[in-house]
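Here the complex is missing one protein chain, while the rest keep their positions.
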Amino acid sequence: MTPSRRRSKPLRLAAGLLVLGALALAGCALKDYPQSTLTPHSDLAWAIQHLLEQLTFWVVLIFVLVEGMLIVTVMRFRSRPGSPEPKHVHGNTALEVAWTIAPALILTFVAVPTVLTIFKTQAKAPAGSLEVKVVGHQWWWEFQYPGQKIVTGSELHVPVGRTVALSLETADVIHSFWLPIVGGKRDVVPSRTNHIWFTADSVGVFPGTCAEFCGISHANMHMKLFVDTQKDFDAWVAAQQQPPIEPDSTSLAGKGKAMFLEVGCAACHTISGLSPGIIGPNLTHVGSRTSIAGSTYPNHPEYVSQWLANPQARKPGALMTNLGLKPDQIAALTAYVESLK
Amino acid sequence: MTTTTAPVAAPAATHEAGSPSGLWSWLTTVDHKRIGVLYGVTAFIFFLIGGIEATLMRIQLAKPENTFVSPDVFNQLFTMHGTTMIFLAIMPLSASFFNFLVPLMIGARDVAFPRLNAFSYWVYLFGALFINASFFLGGAPNTGWFGYSNLTSSQFSPGHGVDFWAVGLQILGIASLAAGFNFIITIVNMRAPGMKLMRMPVFVWMTLVTSFLIILAFPVITVALVFLLFDRLTGTNFFQPAMGADPVLWQHLFWLFGHPEVYILILPAMGIVSEVLPTFSRKPLFGYPVVVYSGIFIGFMGWGVWSHHMFAVGLGPIADSFFALSTMLIAIPTGVKIFNWIATMWGGRVELKTAMLFAVGFISMFIMGGLSGFMHASPPADLQQTDTYFVVAHIHYVLFGGSMMGIFAGLYYWFPKMTGRMLDERLGKAHFWLTLIGMNVTFFPMHFVGLLGMPRRVYTYAPNMGFDAMNMMSTIGVFGIILALLFFIANVLKSRASGKPAGNDPWGGSTLEWAISSPPPPHNFGTIPTVHSLDPLWAKDGAEITRTAGQVRGPIHMPPGSIWPLVAALGMTMLMSGMVFGWYVGIPGLVIMLTGLYSWSFEPCD
Amino acid sequence: MAVAAHAVPHAAHPPTSTGLNSRKMLFWAFLGSECMFFGSLIATYLVYRGRDQVGPHPHEIFSIPFTSFSAFVLLMSSLTMVLALAAIQRGDQKKGSLWLAATALLGMTFVGGQCYEFTEFFYKGLHLQTNLFGSTFFVLTGFHGTHVTVGVIWLWTLFTLAVRGKIPKEKALDVEIAGLYWHFVDIVWIAIFTLVYLIQ
């Protein structure tokens, strides 16, 4: 599907008007509603949007008609002094057949596009798509680019206009991967691998989140989608493929590096060539991210040191141990983490 | 209460003689009307508790990054809110109506198994107390009302919350099953002469369908919970992915139960509304057979749609399409019911008494909830909606706007029959309008906040997401609902203190219960009426039925009261709670249960 | 359920709408409900079959001759049960009690066989926790065995009553209902024997 939308059909126009009218507050105000499902930015999201528009059209129509009928009936036949005793009508076959068939017809109008969309969106991803493996963890997302040999966390980078095929897995419990802007949810389920694919159609940064209750910090399991131009994406890939930055061993960051191995961070975090831990996010280029810890903290020295001092403070239940670090240790570690661009 | 050999006397005298009071008489009662009242009062209290839990959640969500309750407490709140509302409030409120009304409507003296009926109530009460006790014993369950595995495994949910939940639901399941069997047999076997199946009031039909759903759906959740408990208590592998298990099996078993369950919650309300509308339109139900068949069809179809709760799981396009189509199909019989209800009012003389207002409110709000359900039924669209507040909006329009409004319609309609006193119409109307406004202010914004990306079951949200205003609105709305409920409570208290006496038939209803005094005597009908038509009291012989129904001709045997159902229920609850508390509760429970059952079995019946 | 069913007042009930006995109807409804119970258990067994990474696997430990014998025993207990009922219905409590005892004994043989089988499997390394097969197999057959055990207790209760002459012809329904339960337990085993043991 192409990004440009044609709404020639009157039905679609009406539907669009209804959606956009009824949901005026959504009115493309991505700025105000960054996680909105009503501002599609990919073929998948558009496919859903078209279906939603038709659904909304019918549903609103039925709603107006039936509620109208209800209200009119109640008003018109309200008991007034002197109203006659009603006739005892027991039914009317023709009428009853009619109002069985009418919904059945509407149902077909909805069912057909539904099934078509199901098969279209769940088809195999086109060959040559960018493959990314998503792994849900309590309570952060991991992204692996097997072709590019990149592992990162919480922030997914994709190029605009190229199909991205995600395969989705979990490391612990069920989560649900959801980036509203590019399409619907897919659960990540232990012992299963799920799939979803989309082609993002405009550049930008969009929030997403975990949508299946997954424990105490379910509310803090966010992520960000970066839709980059091909050029920016290539640059990002190239940067991620670099070995981690080697800080000067006398600098604060350098001290932090030593400490990283000393206090036990290495047990949980991978930094290429330095440590193999896999419990927490890969930190090789953590400094290049805009947010950390499931996008709950902006990536800023102040927040990083808060995080290191007490991971559970803002993110209850976070599975990173509170190592009881002293302020100077935190300062050094923060400097090191921030240096890992 | 022992054998009531009522003398051939005025009904009033029998009434006095046959209604002993005092605590003991309530503990030993096997009278379906008293059990109905017990169910109703208990369930309403749990409804308030569930509502208070909701209110606490709403306060927490009023503004972003609020810290009114801790995340863990929030998770306990929504889990217990859902569990309480569904299993401890709506289902038993419906059961309260089944109990009170079904024997009256079919012209019976009691249910088929009065002591089983008492047993069912006591099991429900003890199960409800048990599951709520968890709040004080180390934390309530916190994994949501559908407790998806493998989050519920002992690895990810150590502590006893989930055990309380699983054992509690098992106990409540026994209560529901007992009631389900009882009502099936009562309806099939205890009808008055001439009360053919197609002359039964729609409410009785819906009770029958609901009871079948109960006895067929609860075994499935029982098995799922057995697996869960085995996993947690003995280390089996039913939901252990590491051992090759698939946690999705839980979802299938749960929703195989769970979807029929939502029709268990709505069909009784549809039955109630089908009784209220004709009475206040002064016109028989339009298309009675079709309404009945639609109800049966809904109950039947309810078995083939469960995976619409699992569209995000990735079942594949064929399964998704199948379940989408079967789900959409349910819109047809539901629509038929709605059109028939409207047609019932069309050409009638619509009296907007409070009961009628709630019935019309039910239709109106249920359409809303049904249509959002219809939107969920389209899997691609649902992928954007599932697990967001859009679903929360759907469930509250069908459950609060539907089931609860229906139940209030029934309460206003039958309260005079149950207590002998009228409710105040002015307070009632205030209750209705405040409920209608309050619920829409609370739940309507949830559609939008959901479509705008707010997931459900989050204890907090960020300030820059655009969720603030609508959440605040929802929270404000709850206070409207609270106010409405306070009006209702005041109304009930006022009626108890100084309500107008109701007389036999304050509304001019068509069904048999209106032929006898309010509240009815323990034996219900002095003379069991013979039914010749669908609306017996509106038929030619209606006056005759009313005249004779109260007359007692000859001795009437009523089953004596018994304490053993309570004892057996207590023992059973203790036995099962032993899974959480240990053998020193379980073993005495077993002994008490066996004592109860044994004494019950060999107790002389009359 | 069983005991509850007993408790129903037998006398002084006005005739029922269908002319059918309420207790018997309750029991059929109960068996319908039980179908869903065992259906879910069997479904789980079948869904999980063959997903184990670790043994023992069914074909490694099932002993078909032994289980065939058990199945046969249970099948024959259905025969003795129906003969017991026929005797009681004729008013022959003596023969009735003998057949009841025979049924209970056959049931006990079956349960004994199951205990033996479980122990055997246990020694061959199949525990509840070993793998999915262990979990699903033991829970499914365990629930069936529990049903048989409840039935055995029920049968002995009836036996003591019949021996003391307390189940006259008019109370044949008490035996009939126990019989329904017993046959149901038997047919569940017919299903389990085929689906679990023979079709591996």
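In this document, chain identifiers A, B and C correspond to the written order of the chains, with residue numbering beginning at 1 in each.
As a convention for this text, a contact is a pair of C-beta atoms (placed from the backbone, for glycine too) under 8 Å apart; a residue touches a chain by one contact, two chains touch by 3 or more.
Criterion: contacts and distances are computed from a predicted model.
Taken from the listed names "Phosphate transport system permease protein", "Cytochrome C oxidase subunit IV family protein", "Succinate--CoA ligase [ADP-forming] subunit alpha" or "Na+/H+ antiporter subunit C", the protein name that UniProt assigns to the chain not shown is "Cytochrome C oxidase subunit IV family protein". Contacts of the undisplayed chain with visible chains (whole complex): B, C. Residues of subunit B in contact with the chain left out of this view: 188, 216, 220, 246, 249, 252, 256, 303, 307, 315, 319. Touch with the hidden chain on the side of subunit C covers residues 10-11, 13-16, 18-21, 24-25, 28-29, 31-33, 35-36, 38-40, 42-44, 46-47, 49, 64-65, 68, 71-72, 75-76, 78-79, 81-83, 86, 89, 170-173, 179-180, 183-184, 186-187, 190-191, 193-195, 198-199.
Criterion: only the chains that are shown with their structure count from here on.
Subunit A and subunit B have centres, each the mean of its CA atoms, that are 36 Å apart. Between subunit A and subunit C the centroid-to-centroid distance comes to 52 Å (mean Cα coordinates, whole Å).
Within subunit B, residues 244-246 each touch two or more of the remaining chains. Subunit B meets subunit C in the complex at residues 109, 112-113, 115-116, 119, 177-178, 180-182, 184-185, 188-191, 195, 215-220, 222-224, 226-227, 230, 234-238, 243-246, 249, 253, 256, 528, 557, 559, 597-598, 600-601, 603, 605-606. Within the complex formed with subunit A, the subunit B residues making contact are 70-72, 75, 142-144, 148, 150-151, 156, 241, 244-248, 281-284, 286-290, 312-314, 316-317, 320-321, 324-325, 328-329, 331-332, 335-336, 338-340, 342-343, 345-352, 360, 363-364, 367-368, 371-372, 374-375, 378-388, 448, 451-461, 464-466, 538. Put simply, subunit A touches subunit B in their complex at residues 23, 25-26, 29, 32-38, 47-48, 51-52, 55-56, 59, 62-63, 66-67, 69-70, 73-74, 77-79, 83-92, 95-96, 99-100, 103-104, 107, 110-111, 114-115, 117-119, 121-122, 138, 172-174, 176, 178, 180, 183-187, 189-192, 194-195, 207, 209-219, 316-317.
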